[in-house]
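Excluded from the complex is one protein chain; the other protein chains are retained at their positions.
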């Protein structure tokens, strides 16, 4: 059953140095506030996982929280590069960053296998690409019926998955709607689950497209209004596109970046970028 | 793009002697009216597929439409045996019935593989059961990462899948809600898809739990109000439990059964059993 | 069928089915998540909700998670379940994400035949290709047996149901004994409790063979032995089941009455 906690306490309880931490959110419901709390608490040696690492991952990487990144596409969506991500890979600053990269379908199916209690999943993909040789969690299986060869990806079971959602009720059940991406699978694959929510309500209204995660598969719920900012939360807030554009300039320079983090995240000023 | 057709025409166009025909509906949205039309049109040598064959499958089997049944659990839910199903397996009446049986999870994953364009799916199951030796679409694969052995089931791609749903719009998009079981997967796995619906509407209202199948994966939509009777269609009609109970007596005796079919299905009297 | 009326004449006010249901409901005390089929298991799980474990999460194979039915459902896909559930998911999701992943604490099974290792037959009596009785088949049983963290079997105890050798093994208990479940890759503990009309059986921790641990009130060892074709292991400290309490029976009758609505 989910505990309803403060975000700082929840991160302290659930995220430890060295953990494998998935923070999902496919362009929507991105757990930015939780990422900032991880930076504030100075976690180290994390293996960070996300299909589409964007600004908050750039921040975590730039602050040296991660020793490894498991990902599919790392960019500032609609803007360009992630400069801290690039700096870490290209020059090892501030700490070397090991990478394990997948196609989106491959990493998605790693979560699916993890959520399903299976050791692997199969897909048509990877053959002919350079990813096959670079990624140890991709291998080959043969269909026992047709003899065809298919790609196999190893199950991914993060130590902790963090997602953002619109609402929790007082029992700790969680409701999200809109684009929910791979949030359910990432949560069900994990050993521990933290959900940040915009709001805690007495009762859920049934919603078209609503996805409910029951409290008994969640460890902690923490209220984090605007917790996906500068991304959006359908029904609560819009994407601040200017903040994405502004991040490009902030993140290009190491000192500007550190100063921004100090000011907006460490000092606890509101984590808004413009 | 789905044609909106009369049910008789749709069955004539899409269901041919010898076809593999999946008719799904997990205790809800069962395409009974479509099954009756198949009986009226006298289809033969069908391979019928369903997780939970119930009364309408008993009727199809008893009328000799099927040469083979692929299934998971064949019974009159909440009542007892399917007597025509039993008679066909135990004595070969009216024609011998080949069976291929699975666990629900196994047959479900055959559809999932079919819908995913994969030749097989994997699951934890079958080992230790007698099903493994009796079912050729179950084999073993080894995990290339852990060495574990898992069950593999062959993809199922029916020639045609028939499902029942609440609504279609005039473009042939389909909306269902409530318990949708394996309907989406069965439809997406098939070469051809027929959906019977309670109602054709101008526009869908967004529904909590609503599942939309777009028109471009459907071949035909046919209006069949109360088309799941005596089962239920959430939002339209309740289950007629008395009809399930009554079926037990009707189906025990071959002559009574044939007379009932003649009267209620062949002669086109409303297909109600009590 | 007006069960209440028929049963009230029976001394002491309950019949063997009632005892089985009440014993099953008691076994759910304090449990969190339970996978439910129609019939006795559904009644037992809802009785547990109505008595000591109101927050018990009921998961039905049709995809309804956290169903809170106000009447006993007619089928595992009863509309009442969907309407009262926390979440309704697809059947692939139920099996892959919820059952197989080991999220279900207790699953119920029943069968036509059971052997001493709690392996079950719900497929056929007689030869598979020419059965004397063709049963409904596996359904969700193999996965419940494989992956629920524990399984409770509800079965009447007689020479018809308790057999030396199954005609067909539809779902597994402990196979041929220790180690089989691990070899198959099954993560659930298997049948930790068998509830019959005569008493309760549990697997021996060493041999996995079913051992009679409790007798229902009024049942003696001779009757149990007579109902069992093999030399049934008996616990040294054989307990007596508490008969259904007045409250349990009242709640049970109220539940059963909802089915006649």
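The chains carry the letters A, B and C, assigned in the order they are written, with residues numbered from 1 in each.
Keep in mind that, in the parts below, a contact is a pair of C-beta atoms (placed from the backbone, for glycine too) under 8 Å apart; a residue touches a chain by one contact, two chains touch by 3 or more.
What you see is a predicted model; the values in this text were computed from it and never measured.
A.B. asks: List the neighbours, among the chains on screen, of the chain that has been left out.
C.D. replies: If we consider the entire complex, the absent chain touches A, B.
A.B. asks: Write down which of A:71, A:120 or A:247 is the residue touching the left-out chain.
C.D. replies: Of all options in A:71, A:120 or A:247, contact with the hidden chain holds for A:71.
A.B. asks: In the whole complex, not just what's shown, which of A:7, A:63 or A:105 touches the removed chain?
C.D. replies: Per the contact definition at the top, the residue touching the missing chain is A:105.
A.B. asks: Touching the absent chain in the whole complex: find that residue among A:89, A:201 or A:266.
C.D. replies: Counting the whole complex, the residue in contact with the absent chain is A:89.
A.B. asks: Which of these, B:103, B:116, B:161 or B:251, touches the one chain of the complex that we don't see?
C.D. replies: Final answer for the missing-chain contact: B:116.
A.B. asks: What does the interface between subunit A and the hidden chain look like in terms of residue numbers?
C.D. replies: Subunit A touches the missing chain through residues 26-28, 51-52, 71-75, 77-78, 81-82, 85-86, 89-90, 101-106, 108-109, 111-112, 123-131, 134, 148-150, 178-182, 184-185, 209, 232, 234, 238-239, 241.
A.B. asks: Since one chain isn't shown, list which residues of subunit B touch it in the complete complex.
C.D. replies: Against the left-out chain, subunit B lists 1, 115-118, 173, 184-185, 188, 211-214, 216-217.
Convention: only the chains that are shown with their structure count from here on.
A.B. asks: If you take the mean of the Cα atoms for each chain, which one ends up farthest from subunit C?
C.D. replies: So the farthest one, by centre of C-alpha atoms, is A.
A.B. asks: Need the CA-centroid distance for the pair subunit A / subunit B, whole Å please.
C.D. replies: Spacing between the chain centres: roughly 40 Å.
A.B. asks: Quick one: subunit B and subunit C, Cα centre-to-centre, how many Å?
C.D. replies: Each chain reduced to its C-alpha mean, subunit B and subunit C end up 28 Å apart.
A.B. asks: Could you say which residues in subunit B touch two or more other chains, in rising order?
C.D. replies: 123-124, 148, 150, 209
A.B. asks: Listing for subunit C: what residues touch at least two other chains?
C.D. replies: In subunit C, 96, 100, 147, 187 touch at least two other chains.
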